[in-house]
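Each remark here refers to the structure printed beneath this line.
A single protein chain has been omitted; all remaining protein chains appear in their positions.
This part shows subunit A:
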Amino acid sequence: MAAISREEFVDLLQDEIGLAVGGDDLGRALDEVPGWDSLHLLTMLVLLEKRVRRPLSLPDFLEAASLESVYELVNR
């Protein structure tokens, strides 16, 4: 079972980080996500840590090409 479902991930991006993304946007490159920047990366990882209840490591995510990649890393 996934640590966080795809729907929960999209909700977190929309509601808690304020990104205007839907489920269809997960495959977009991070730098194509409207408004995306490194502070969003920080907020996202801190919130995901709380949600999945395990420590995450930044270097794993620096190479993530898309939100989909982030989602897969969190559920690995």
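We take it that a contact is a pair of C-beta atoms (placed from the backbone, for glycine too) under 8 Å apart; a residue touches a chain by one contact, two chains touch by 3 or more; residues count from 1.
The working rule: contacts and distances are computed from a predicted model.
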Item to complete: Mind telling me which option in "3-oxoacyl-ACP synthase", "Cell shape-determining protein MreC", "AB hydrolase-1 domain-containing protein" or "ABC transporter permease" is what UniProt lists for the chain we can't see?
Response: "3-oxoacyl-ACP synthase"
Worksheet entry | Hidden partner chain, touching residue among A:Val21, A:Leu45 or A:Val70 | A:Leu45
Discussion item. To test your reading of the contact rule: which positions on subunit A touch the chain that is missing from view?
Written reply: 18, 37-43, 45-47, 49-50, 55-59, 62
